[in-house]
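First up is the structure itself, then whatever we jot down about it.
Yeah, one chain of the complex is gone here, protein chain that is, but the others are all in their spots.
Showing chain A:
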Amino acid sequence: MRTLTDAWAWLTDSAHWAGDDGIGHRLLQHLVLTVVCLVISCLIALPVALVLGHLGKGGALAVNISNAGRAVPAFAVLVLLLLTPIGSWGEGPSVVALVLFAVPPLLTNAYVGMREVDRSIVQAARGMGMTGRQMLFHVELPLSLPMVLTGVRIAAVQLVATATIAALAGGGGLGRIITAGFNLASTPMVVAGAILVAVFALIVEGVFELAERLAPVRLRGSR
(Lines give C-alpha, C1' and ligand atoms only; values in the text may rest on other atoms or scores of the structure.)
Protein backbone atom coordinates (compact mmCIF):
# COMPACT_ATOMS: atom_id res chain seq x y z
CA MET A 1 0.00 0.00 0.00
CA ARG A 2 2.87 2.30 0.85
CA THR A 3 4.25 2.03 -2.68
CA LEU A 4 0.87 2.79 -4.20
CA THR A 5 0.48 6.00 -2.20
CA ASP A 6 4.06 6.93 -3.13
CA ALA A 7 3.32 6.21 -6.79
CA TRP A 8 0.15 8.29 -6.53
CA ALA A 9 2.13 11.14 -4.98
CA TRP A 10 4.62 10.86 -7.84
CA LEU A 11 1.85 10.92 -10.42
CA THR A 12 0.05 13.91 -8.96
CA ASP A 13 3.20 16.00 -8.55
CA SER A 14 2.80 18.69 -11.21
CA ALA A 15 6.60 18.92 -11.61
CA HIS A 16 6.59 15.42 -13.10
CA TRP A 17 4.11 16.41 -15.82
CA ALA A 18 6.13 19.23 -17.39
CA GLY A 19 9.17 19.21 -19.62
CA ASP A 20 10.61 16.83 -22.21
CA ASP A 21 10.86 13.97 -19.69
CA GLY A 22 7.48 14.85 -18.20
CA ILE A 23 4.41 12.64 -18.23
CA GLY A 24 2.60 14.95 -20.66
CA HIS A 25 5.28 14.72 -23.33
CA ARG A 26 5.77 10.97 -22.85
CA LEU A 27 2.03 10.39 -23.10
CA LEU A 28 1.91 12.37 -26.35
CA GLN A 29 4.91 10.43 -27.72
CA HIS A 30 3.27 7.14 -26.88
CA LEU A 31 -0.01 8.18 -28.47
CA VAL A 32 1.63 9.51 -31.65
CA LEU A 33 3.86 6.44 -31.97
CA THR A 34 0.86 4.11 -31.56
CA VAL A 35 -1.45 5.98 -33.93
CA VAL A 36 1.17 6.58 -36.65
CA CYS A 37 2.32 2.97 -36.59
CA LEU A 38 -1.26 1.68 -36.56
CA VAL A 39 -2.02 3.73 -39.69
CA ILE A 40 1.18 2.57 -41.44
CA SER A 41 0.51 -1.07 -40.50
CA CYS A 42 -3.08 -0.90 -41.73
CA LEU A 43 -1.94 0.65 -45.01
CA ILE A 44 0.54 -2.19 -45.48
CA ALA A 45 -1.41 -5.17 -44.15
CA LEU A 46 -5.04 -4.58 -45.06
CA PRO A 47 -4.69 -4.23 -48.87
CA VAL A 48 -2.49 -7.33 -48.97
CA ALA A 49 -4.88 -9.32 -46.77
CA LEU A 50 -7.96 -8.22 -48.70
CA VAL A 51 -6.46 -9.08 -52.07
CA LEU A 52 -5.12 -12.43 -50.82
CA GLY A 53 -8.46 -13.19 -49.18
CA HIS A 54 -10.35 -12.22 -52.33
CA LEU A 55 -8.15 -14.44 -54.48
CA GLY A 56 -8.05 -17.18 -51.83
CA LYS A 57 -4.30 -17.41 -52.12
CA GLY A 58 -1.44 -17.22 -49.65
CA GLY A 59 -3.57 -18.50 -46.79
CA ALA A 60 -0.75 -20.44 -45.14
CA LEU A 61 1.40 -17.32 -45.10
CA ALA A 62 -1.34 -15.05 -43.78
CA VAL A 63 -2.28 -17.41 -40.97
CA ASN A 64 1.18 -18.58 -39.94
CA ILE A 65 2.73 -15.13 -39.88
CA SER A 66 0.87 -14.49 -36.60
CA ASN A 67 2.38 -17.58 -35.00
CA ALA A 68 5.82 -16.63 -36.26
CA GLY A 69 5.38 -13.10 -34.91
CA ARG A 70 4.68 -14.51 -31.46
CA ALA A 71 7.95 -16.46 -31.39
CA VAL A 72 10.12 -13.41 -32.11
CA PRO A 73 10.80 -11.27 -29.02
CA ALA A 74 9.94 -7.61 -29.62
CA PHE A 75 12.85 -6.59 -27.44
CA ALA A 76 15.31 -8.55 -29.61
CA VAL A 77 13.99 -6.97 -32.80
CA LEU A 78 14.21 -3.49 -31.28
CA VAL A 79 17.83 -3.97 -30.23
CA LEU A 80 18.79 -5.57 -33.55
CA LEU A 81 17.29 -2.60 -35.41
CA LEU A 82 19.04 -0.20 -33.07
CA LEU A 83 22.42 -1.68 -34.02
CA THR A 84 21.70 -1.42 -37.77
CA PRO A 85 21.96 1.90 -39.66
CA ILE A 86 18.24 2.44 -38.90
CA GLY A 87 19.34 2.99 -35.29
CA SER A 88 20.65 6.45 -36.14
CA TRP A 89 17.24 7.71 -37.28
CA GLY A 90 15.94 8.59 -33.83
CA GLU A 91 12.57 6.83 -33.48
CA GLY A 92 13.35 4.71 -36.58
CA PRO A 93 13.89 1.39 -34.77
CA SER A 94 10.71 1.86 -32.72
CA VAL A 95 8.58 2.64 -35.77
CA VAL A 96 9.94 -0.28 -37.82
CA ALA A 97 9.62 -2.76 -34.93
CA LEU A 98 6.12 -1.57 -34.05
CA VAL A 99 4.94 -1.95 -37.63
CA LEU A 100 6.54 -5.40 -37.86
CA PHE A 101 4.60 -6.57 -34.80
CA ALA A 102 1.29 -4.95 -35.75
CA VAL A 103 1.16 -6.34 -39.30
CA PRO A 104 0.70 -10.08 -38.43
CA PRO A 105 -2.56 -9.77 -36.42
CA LEU A 106 -3.97 -7.38 -39.02
CA LEU A 107 -3.06 -9.68 -41.88
CA THR A 108 -4.32 -12.87 -40.23
CA ASN A 109 -7.64 -11.49 -39.02
CA ALA A 110 -8.47 -9.67 -42.25
CA TYR A 111 -7.56 -12.74 -44.32
CA VAL A 112 -9.58 -15.12 -42.13
CA GLY A 113 -12.50 -12.66 -42.16
CA MET A 114 -12.43 -12.54 -45.96
CA ARG A 115 -12.33 -16.32 -46.25
CA GLU A 116 -15.15 -16.78 -43.75
CA VAL A 117 -17.57 -14.83 -45.93
CA ASP A 118 -20.31 -17.27 -46.91
CA ARG A 119 -19.25 -18.77 -50.26
CA SER A 120 -22.83 -18.91 -51.49
CA ILE A 121 -23.11 -15.13 -51.11
CA VAL A 122 -19.93 -14.66 -53.11
CA GLN A 123 -21.25 -16.99 -55.79
CA ALA A 124 -24.55 -15.12 -55.86
CA ALA A 125 -22.62 -11.89 -56.35
CA ARG A 126 -20.68 -13.45 -59.19
CA GLY A 127 -23.91 -14.76 -60.70
CA MET A 128 -25.31 -11.23 -60.66
CA GLY A 129 -22.42 -10.25 -62.89
CA MET A 130 -20.37 -8.32 -60.33
CA THR A 131 -16.75 -7.76 -61.24
CA GLY A 132 -13.99 -8.87 -58.89
CA ARG A 133 -13.54 -5.33 -57.65
CA GLN A 134 -17.27 -4.90 -56.98
CA MET A 135 -17.41 -8.21 -55.14
CA LEU A 136 -14.44 -7.21 -52.99
CA PHE A 137 -15.74 -3.77 -52.02
CA HIS A 138 -19.50 -4.33 -51.96
CA VAL A 139 -19.78 -7.91 -50.70
CA GLU A 140 -16.68 -9.40 -49.12
CA LEU A 141 -15.25 -6.35 -47.36
CA PRO A 142 -18.51 -5.28 -45.64
CA LEU A 143 -19.16 -8.84 -44.49
CA SER A 144 -15.63 -9.36 -43.18
CA LEU A 145 -15.45 -5.95 -41.48
CA PRO A 146 -16.02 -7.29 -37.93
CA MET A 147 -12.98 -9.59 -38.23
CA VAL A 148 -10.93 -6.83 -39.84
CA LEU A 149 -11.75 -4.53 -36.92
CA THR A 150 -10.89 -7.26 -34.40
CA GLY A 151 -7.48 -7.42 -36.07
CA VAL A 152 -7.11 -3.65 -35.77
CA ARG A 153 -7.94 -3.85 -32.06
CA ILE A 154 -5.43 -6.63 -31.41
CA ALA A 155 -2.82 -4.71 -33.39
CA ALA A 156 -3.50 -1.52 -31.43
CA VAL A 157 -3.06 -3.27 -28.07
CA GLN A 158 0.08 -4.96 -29.40
CA LEU A 159 1.40 -1.55 -30.52
CA VAL A 160 0.91 -0.03 -27.07
CA ALA A 161 2.82 -2.94 -25.53
CA THR A 162 5.66 -2.85 -28.05
CA ALA A 163 5.93 0.93 -27.80
CA THR A 164 6.50 0.44 -24.07
CA ILE A 165 9.32 -2.05 -24.67
CA ALA A 166 10.81 0.39 -27.20
CA ALA A 167 11.84 2.48 -24.20
CA LEU A 168 14.27 -0.29 -23.21
CA ALA A 169 16.04 0.29 -26.51
CA GLY A 170 16.09 4.05 -26.12
CA GLY A 171 12.78 4.89 -27.82
CA GLY A 172 10.37 7.51 -26.47
CA GLY A 173 7.00 7.01 -24.87
CA LEU A 174 5.62 6.12 -21.45
CA GLY A 175 8.04 3.21 -21.07
CA ARG A 176 10.77 5.79 -20.54
CA ILE A 177 9.25 6.69 -17.18
CA ILE A 178 9.60 3.03 -16.16
CA THR A 179 13.18 2.69 -17.38
CA ALA A 180 14.14 6.01 -15.79
CA GLY A 181 12.59 4.77 -12.55
CA PHE A 182 14.70 1.61 -12.70
CA ASN A 183 17.85 3.63 -13.40
CA LEU A 184 17.11 5.90 -10.44
CA ALA A 185 16.13 2.88 -8.30
CA SER A 186 12.87 4.70 -7.59
CA THR A 187 10.10 2.17 -7.07
CA PRO A 188 7.33 4.84 -6.90
CA MET A 189 8.43 6.16 -10.29
CA VAL A 190 8.52 2.64 -11.80
CA VAL A 191 5.06 1.86 -10.45
CA ALA A 192 3.68 5.24 -11.53
CA GLY A 193 4.99 4.66 -15.07
CA ALA A 194 3.55 1.16 -15.09
CA ILE A 195 0.15 2.43 -13.97
CA LEU A 196 0.17 5.00 -16.78
CA VAL A 197 1.07 2.34 -19.36
CA ALA A 198 -1.51 -0.13 -18.05
CA VAL A 199 -4.27 2.50 -18.00
CA PHE A 200 -3.27 3.63 -21.51
CA ALA A 201 -3.49 0.05 -22.82
CA LEU A 202 -6.82 -0.58 -21.10
CA ILE A 203 -8.24 2.67 -22.51
CA VAL A 204 -7.17 1.66 -26.04
CA GLU A 205 -8.82 -1.74 -25.57
CA GLY A 206 -11.88 -0.06 -24.07
CA VAL A 207 -12.25 2.41 -26.93
CA PHE A 208 -12.31 -0.42 -29.46
CA GLU A 209 -14.71 -2.41 -27.29
CA LEU A 210 -17.02 0.61 -27.11
CA ALA A 211 -16.75 1.26 -30.85
CA GLU A 212 -17.75 -2.35 -31.47
CA ARG A 213 -20.80 -2.00 -29.21
CA LEU A 214 -21.87 1.29 -30.79
CA ALA A 215 -21.32 0.10 -34.35
CA PRO A 216 -24.40 -0.61 -36.46
CA VAL A 217 -25.71 -4.13 -35.96
CA ARG A 218 -24.48 -5.38 -39.33
CA LEU A 219 -20.89 -4.52 -38.41
CA ARG A 220 -20.96 -6.52 -35.21
CA GLY A 221 -19.10 -9.79 -35.04
CA SER A 222 -20.79 -12.98 -34.00
CA ARG A 223 -18.86 -12.73 -30.76
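Methods note: a contact is a pair of C-beta atoms (placed from the backbone, for glycine too) under 8 Å apart; a residue touches a chain by one contact, two chains touch by 3 or more; residues count from 1.
The rule is short, and it goes like this: contacts and distances are computed from a predicted model.
Novice: Consult the UniProt record of the chain that does not appear here and report its protein name from "DNA polymerase IV", "Trk system potassium uptake protein TrkA", "ABC transporter permease" or "BFD-like (2Fe-2S)-binding region protein".
Specialist: Missing chain, per its UniProt entry: "ABC transporter permease".
Novice: Going by the contact rule already stated, which one of A:Ile23, A:Ala45, A:Ala74 or A:Ala155 would touch the omitted chain in the full complex?
Specialist: Going through A:Ile23, A:Ala45, A:Ala74 or A:Ala155 one by one, A:Ala74 is the residue touching the chain not shown.
Novice: Touch as defined at the start, partner being the missing chain; which of A:Leu11, A:Ala62 or A:Leu82 qualifies?
Specialist: Answering carefully, the residue with contact to the hidden chain is A:Leu82.
Novice: Specify the residue from the set A:Leu11, A:Ala97 or A:Val160 that touches the hidden chain.
Specialist: Answering carefully, the residue with contact to the hidden chain is A:Val160.
Novice: What does the interface between chain A and the hidden chain look like in terms of residue numbers?
Specialist: 3-4, 67, 70-77, 79-80, 82-83, 157, 160-162, 164-165, 167-169, 175, 178-179, 181-182, 187, 190-191, 193-195, 197-198, 201-202, 205
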